[in-house]
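Of the protein chains in this complex, one is absent; all others appear in place.
The letters A, B, C, D, E, F and G name the chains in turn, as written, and every chain counts its residues from 1.
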Amino acid sequence: MSDPRVAILMGSQNDWAVMRLAEEALEQLGIGSDARVISAHRTPERLTSYLADVEARGIEVIICGAGAAAHLAGVTAAHTELPVLGVPIDSSALQGLDALLATVQMPGGIPVATFAIGKAGAKNAALFAAAILARKDPEVAKKLHEFREAQSAAVPERPL
Amino acid sequence: MSDPRVAILMGSQNDWAVMRLAEEALEQLGIGSDARVISAHRTPERLTSYLADVEARGIEVIICGAGAAAHLAGVTAAHTELPVLGVPIDSSALQGLDALLATVQMPGGIPVATFAIGKAGAKNAALFAAAILARKDPEVAKKLHEFREAQSAAVPERPL
Amino acid sequence: MSDPRVAILMGSQNDWAVMRLAEEALEQLGIGSDARVISAHRTPERLTSYLADVEARGIEVIICGAGAAAHLAGVTAAHTELPVLGVPIDSSALQGLDALLATVQMPGGIPVATFAIGKAGAKNAALFAAAILARKDPEVAKKLHEFREAQSAAVPERPL
Amino acid sequence: MSDPRVAILMGSQNDWAVMRLAEEALEQLGIGSDARVISAHRTPERLTSYLADVEARGIEVIICGAGAAAHLAGVTAAHTELPVLGVPIDSSALQGLDALLATVQMPGGIPVATFAIGKAGAKNAALFAAAILARKDPEVAKKLHEFREAQSAAVPERPL
Amino acid sequence: MSDPRVAILMGSQNDWAVMRLAEEALEQLGIGSDARVISAHRTPERLTSYLADVEARGIEVIICGAGAAAHLAGVTAAHTELPVLGVPIDSSALQGLDALLATVQMPGGIPVATFAIGKAGAKNAALFAAAILARKDPEVAKKLHEFREAQSAAVPERPL
Amino acid sequence: MSDPRVAILMGSQNDWAVMRLAEEALEQLGIGSDARVISAHRTPERLTSYLADVEARGIEVIICGAGAAAHLAGVTAAHTELPVLGVPIDSSALQGLDALLATVQMPGGIPVATFAIGKAGAKNAALFAAAILARKDPEVAKKLHEFREAQSAAVPERPL
Amino acid sequence: MSDPRVAILMGSQNDWAVMRLAEEALEQLGIGSDARVISAHRTPERLTSYLADVEARGIEVIICGAGAAAHLAGVTAAHTELPVLGVPIDSSALQGLDALLATVQMPGGIPVATFAIGKAGAKNAALFAAAILARKDPEVAKKLHEFREAQSAAVPERPL
Partner (left out) sequence: MSDPRVAILMGSQNDWAVMRLAEEALEQLGIGSDARVISAHRTPERLTSYLADVEARGIEVIICGAGAAAHLAGVTAAHTELPVLGVPIDSSALQGLDALLATVQMPGGIPVATFAIGKAGAKNAALFAAAILARKDPEVAKKLHEFREAQSAAVPERPL
């Protein structure tokens, strides 16, 4: 596979069931990714150490998936100037509403681009990472365009 | 001012009180923007016609602000492959919760990068647009870095 | 079956499990319908092209079912002056609250008549479409009246 | 003014501040209306007596505005086969969320077409009533079309 | 069984799974009840006819269970001066929040005494009906007292 | 004034602005009341000591008003077999939703009859207390009936 | 096992499935606990009697788990000056949102330290109780430190 240009961080091993949709979508678009389990709460040093040289290792966009009091994306955004995409995960009693608010309601100054709760959000974060890369990489732009065309074509005319 | 690279669309004139924070933040970072009132509901043709040649006119990122059943960002994202950023605006009885959910809960396939409700979101969408442009434009990256440094320095040590 | 007078649009194939209740209720009232999968996000052109001549093809009422950031009904209402009925579908982590708000909270100027989340809403949208047609078609009015009578009679006196 | 074809019912005198937007919009479209204060709770007999001959008196659509545990639209729909439109009003501590759910979540069998909370909903209910009447009255259809054209034209190109 | 002193009304046959807990609790306290399926929406005449002579038939308290846009308790309270107890039932996508708000948020003037969503509420409505009857019937007061004593005694000291 | 038959307890002095509507409504119906500030949290002994002989002093119904984590009604209900009516008060950032849920969601076994958030609820709790007393006191029944008649008559026919 | 220093109270036997996670976490840290079923509503005397000499029996921190209108922690805090920790339990239709608000929204003057809904909260309350004891007991501090180290080490580098 090509060198990773997108990091996929998740707060716990359990989030992988959702976040692997980001990995798959990136792969489909020919974009390499680097998936890591990094808890903002249980392994804070691992996060800062990973982010310290993330840009140097070729990562251009960071996707963070987390549930409950989802702090991972916000804390990541505090430590990098790369675009940070947040995916709220439905892993508590409140069905992801907590994760959504904890991800999207960032105060002015440190943005996190937030996507839908769960699998739709993981997939869309990947597509959005591709849209960012497409700004300077015509190959990604072409792949993204083909994906969009194929996606439109795949919608059936009538319900089955 | 420099040529506009970011479009700022808003669903109604009333949203300008919030969305002008996006314009101001972009200006601070030396990025030109093009602000338009385009209602996904009242002027749908204006939207498709604006988007038809938006890329040709140099726009690289589109920020959409809307309240209530906020469809503007989602409909924009359906018509372009440029990155679309959504800002939910608190303009109904439900304090922006309706606009937030209508913006962020996009189905898999068509992403909208969503930011906080209201002014914090408008400012952050602008900063995030800069982070996208910074991927290929070192000048923007430098300005964004300086902004972040200044922002950190401006936080007082103790409450006043 | 009689010529379709009501269109039943849905955002994805998965919504059919809910929206077929609309088709069934219309059929019971002798009203033909035309069911289509049209995503406001993935197939926007299909939507405008379908709506371009929908009135010419005899459609008088349009029912739209969609989940999550449910934009289908609002976008449809932006492109037609026919009555548009919206059915929020519970297909995300937030149990249809997102779809309800994204459908009902339309800004002043472009109305969407919204019904309950899920199957009750799909059935009621069909009954309401019949009530609209009944304003000028005594045969539909008669069928609707019989349906209401039968429905009342079917409620048991005591719980079983 | 022309003979009333639309009834505007409201649960209390206080709701008039919102519901008069429905009256105004109908007037703008040349449609006569009959505004009444009828509480489903404090004057239940007045409601059934009003509805008993409402159709005979030329009413074709009924708009009901109510706040809090908003039962007016649902109870009206139980007593008539005319189309009933519900407008949730923000008049309690919960900002209209109670009125919205109490209006829209009707069980299968008795539909209430629900619109946005507050003034946007009152205006839209009137426009929707016009869309129903337009199905058989070309004059109303023409007025509604002109309204929509004018509304689109009134959206400014750029924020002021 | 003794003559019914409490009516148990429910909006649909499906609500019986919850409302039978009210019947059982009343029976345990030696209080006769009369359970009926009466829909405020599908059988409005049945409701007014049942309430017309309900007091004459010895009913002293009315318990109403309903889900979704739960109007049954409010409409009942509009037609009687007997105490009306409301039990919101979780039968829609919104888990009973709609039924709770539609039952409890009654406007000033027509009270509905509301209890918890679901089975706890059905049981408690029965206990509360007993507390009302106990105000004038020492036998009920005695039974209620014994119930409360037994209930306290049945709580285990330590978790098992 | 007549001897108090209804206790009006409130969690803090600030709740009086709402709870005095209960006192006023009772007074209008000729029912004496005893208003007290008793905090379930700050003065728990005062509560148990007040409840110890409350029945002996002629109180037949207890109304409890409290905001935020409103425990007053539930704790009162735990210590008495008299009917306990709860009024949630909007005194926190969450607009009374917290007080509503903390009052109404009582577990099976200890009922609290809950009314609307705020002033409507305070008034309705008083009317409901009267409905309980009316079960054995024809004078109260008569006054309540007159109140209901007057209330219906006071609703204007048309909005002003 | 060592003498109990932490009390674990729960409102009903059913809460034990959640609250045993507190017991297990304390045991892992070598801290003895005393688990009791005490309902604030069904056994109020048991609560005051348990709390009367709880300090004398060596208890230093009290953890309270309860669902629905969760009053246990607040009432406990009203009767003791020991630190009271509250764990909201998801045991009603509202998924623990009711229990969370009823536990955390305590009025100024009587604090309850609240943790997450359900098992995460039960575990965290135990860890927090240990952090309190660690303030004066170096042995607990050491165990807590080891727990934290082990917990960090147990997070896998990459998703499996």
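Methods note: a contact is a pair of C-beta atoms (placed from the backbone, for glycine too) under 8 Å apart; a residue touches a chain by one contact, two chains touch by 3 or more.
All values derive from a computational prediction rather than experimental measurement.
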Name every displayed chain that the left-out chain is in contact with.
A, B, F, G
Using the definition of touch stated at the top, determine which of A:7, A:102 or A:117 touches the missing chain.
A:102
Residues of chain A in contact with the chain that isn't shown?
11-12, 39-42, 44, 48, 67-71, 74-75, 77-79, 92, 94, 97-98, 101-107, 109-110, 112
In the full complex, which residues of chain G touch the absent chain?
21, 60, 81-83, 85, 100, 104-117, 119-120, 123-125, 127-128, 131-136, 141, 144-145, 148, 151
Go through chain F and note every residue touching the omitted chain.
10, 12-13, 15-16, 19-20, 35-39, 42-43, 46, 68-69, 92-95
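Here is the rule we go by: only the chains that are shown with their structure count from here on.
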Report the chain pair from C-D, A-G or E-F that duplicates the A-C interface, where duplication means over half of the contact pairs agree by residue number.
A-G
Averaged over CA atoms, how far is the centre of chain D from the centre of chain E? Could you give it in whole Å?
33
Per the C-alpha means, the centres of chain A and chain B lie apart by a whole-Å value of 19
In chain A, the residues touching two or more other chains are 95, 116-117, 120, 151
